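Below: the structure, in structure tokens.
Every protein chain of the complex appears in place save one, which is left out.
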Amino acid sequence: MAIDKRVASAAEALDGIEDGATVLISGFGGAGFPNIMIRALRDRDLKGLTLVVNSATHPFSYTHELIEAGQVQKVICSAARGRGKEPSPFEKLWMDGKIELECLPQGTFAERIRAGGAGIPAFYTPVGFGTDLAAGKEVRRFGDVDCVLETAITGDLALIRGDVADRYGNVIFRHAQANFGPAMATAARITVAEVRETQAEPIAPERVQLSGVYVNRAVAVGDAR
Amino acid sequence: MAIDKRVASAAEALDGIEDGATVLISGFGGAGFPNIMIRALRDRDLKGLTLVVNSATHPFSYTHELIEAGQVQKVICSAARGRGKEPSPFEKLWMDGKIELECLPQGTFAERIRAGGAGIPAFYTPVGFGTDLAAGKEVRRFGDVDCVLETAITGDLALIRGDVADRYGNVIFRHAQANFGPAMATAARITVAEVRETQAEPIAPERVQLSGVYVNRAVAVGDAR
Amino acid sequence: MKPLTRNQMAWRAAQDVEDGTVVNLGIGIPVLVSDYLPEGRDVFFQSENGVIGVGPAATPEQEDPDLVDAGSRRITLRPGATIVDSAASFAMIRGGHIDVTILGAFEVASNGDLANWDMRIPNKGPLVGGAMDLAVGAKAVRVIMEHNTRKGEPRLLDACRLPVTALECVKRIYTDIAVIDVEATGFVVREIVEGLSPDELRARTEAELSIPQDVGVLRAPDLG
Partner (left out) sequence: MKPLTRNQMAWRAAQDVEDGTVVNLGIGIPVLVSDYLPEGRDVFFQSENGVIGVGPAATPEQEDPDLVDAGSRRITLRPGATIVDSAASFAMIRGGHIDVTILGAFEVASNGDLANWDMRIPNKGPLVGGAMDLAVGAKAVRVIMEHNTRKGEPRLLDACRLPVTALECVKRIYTDIAVIDVEATGFVVREIVEGLSPDELRARTEAELSIPQDVGVLRAPDLG
């Protein structure tokens, strides 16, 4: 049967995702948030989610709605600080001990996800050595560089945002939209690409930025963000 | 001063490379061999080189000329078998103990180079576990997966082949020409991109496949291969 | 008894390639599998050099020296194809994103150990290429090989004699006379070529074979 990964709705794109899932969510610096899919995840009202997301509180992302709705038990991120003086929903739940937090250097965050998709169970990095964020982590010296051991991150679902996807799941990103999306797509059992538009015709090989091998479902959402 | 990484000749592109250098050379499956630069390296007559090259003997590559000329003391590769029944120049020197050989699974070869460029001193991979190629390597189990520890590869010089480079060193590859080139470019102190043509105008951002950050010198060689 | 030809072995393996999968074919007989996919199966063939969506071999008019697969064959691209670099290609392979790899082999042990990367040829250097990565990384590893060596020695063994490529990885073996799965209990025969008895198959095999009562018949069309 001719491959066609386009699905009709955001809800349909979440088929088979269950309570307790680990969900990777792209977006950084204001670009690449799969907000329509995040809302669909909220509407599905799954519980006990672990979110792997660079920021737990970015104002342009709807991630905080999942947190506020009590659907999240753990966040793995590099930024968990709300902007206002008042604690954010995340910060309240975290201080109350209702959400577990793992805070990582952003590059380690990205590399652990990349490792998860690349079949590398663990790697050593100099980043974080000697800091609070590496407390309790195994250390080892290579040459004159002290390193910490970091393990791969994988998930059940990746939600990423792109510009165009073809029927094969190949994706093009606009400008800085890619950020964590390509790595996250490799590290999840099911990857959903939320894109401005989908097309039946294949994207030209030299324009593809994320191979459809890594994308299970593509949802067109137009200009909605 | 306006950045311009284009150099006039292959010889000039080798300025500062000395005896004993570790040289990474791209090319695989018949595409992406920087043959003009390999010849320039041969003409420079440097000694004691370590070559990091997928195949020591690929018939479309001139790597074997460096070996035949006695310039090479060690080869790190995934393929060291000549095609004919007679031993290749590499095989003769290797059997005579005149060239050291490190043979790696091709993915480990690529990943060790990628790690070298990415500031990852070492990583664990399941590939090779329990085989002769992992003999003596440190092993460790993650979950139910047995792994071997592999360390980063870096070099003094990377020779890669692309299609077009701009003044900033940004590179476009044709079809399957990239192969090991992008990873090698990140792992060497000096990277030379041998390309069909160079241009003053910048390549459009979305067409760049290798950032000029990783390219020090670009040499136009036309259709010569 | 008429053993399958190389093309027929490839044909038989092709029948099992699931629709919508990503498949890597080793050099030799496996690469022929793409010629025999059943009508209507939409498959992406990945090659270690980074081509995702290898199409038919290039005609002389189509040939492009930069458009090749890992075996240096000049190829075309199928619709939806793309090309990544080697580090990304092996991240895909090692990361479990290849559904099936079909490889050639010298030996397979009854626990699934595979030996396909070195024959210790006198005067020749080692050649491993991507064999170990594929054998470890692909979700399913299938093997196509002659049931016996040219000298008649067995290749389905209690334990590999040649250097292994990866441990406990092979799931199914297509030989010229049988289709055999590797189960937790060892080799289980699924099909035997017409005219060969279970005892004759056992006689040509070192390792113990479990042969169910309802074992199938291995048949392939005449492929000339």
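A, B and C label the chains in the order they appear, each numbered from 1.
We adopt the following convention: contacts are C-beta pairs under 8 Å (C-beta built on N, C-alpha and C of every residue); 3 or more make two chains touch, one makes a residue touch a chain.
None of the values given here were measured: they were computed from a predicted structure.
Shown chains touched by the undisplayed chain in the intact complex: A, B. When you scan B:117, B:130, B:162 or B:181 for touch with the missing chain, the hit is B:117. Of the candidate positions A:114, A:167 or A:217, contact with the unshown chain belongs to A:114. From the options A:39, A:137 or A:174, the residue with contact to the chain not on display is A:174. The chain not shown here is touched by just one of A:31, A:51 or A:218, and that residue is A:31. Interface with the hidden chain, as seen from chain A, comprises residues 28-32, 54, 56-57, 60, 78-82, 86-88, 90-91, 94-95, 101, 103-108, 110-111, 113-114, 125-133, 163, 174-183, 225. By the touch rule set out above, chain B reaches the unshown chain at residues 1-3, 114, 116-120, 166-168, 170, 186, 202-203, 205-206, 208, 211-214.
Here, only the chains that are shown with their structure count from here on.
The interface with the greater number of C-beta contacts, when A-C is set against B-C, is B-C. Most remote chain with respect to chain C, judged by CA-atom centres, is A.
If you average the CA atoms of chain A and of chain B, the two centres end up 33 Å from each other.
For chain C, residues touching at least two other chains, in rising order: 83-84, 90-91, 93-94, 136-137. Shown for chain A are the residues that touch two or more other chains, namely 118-120, 206.
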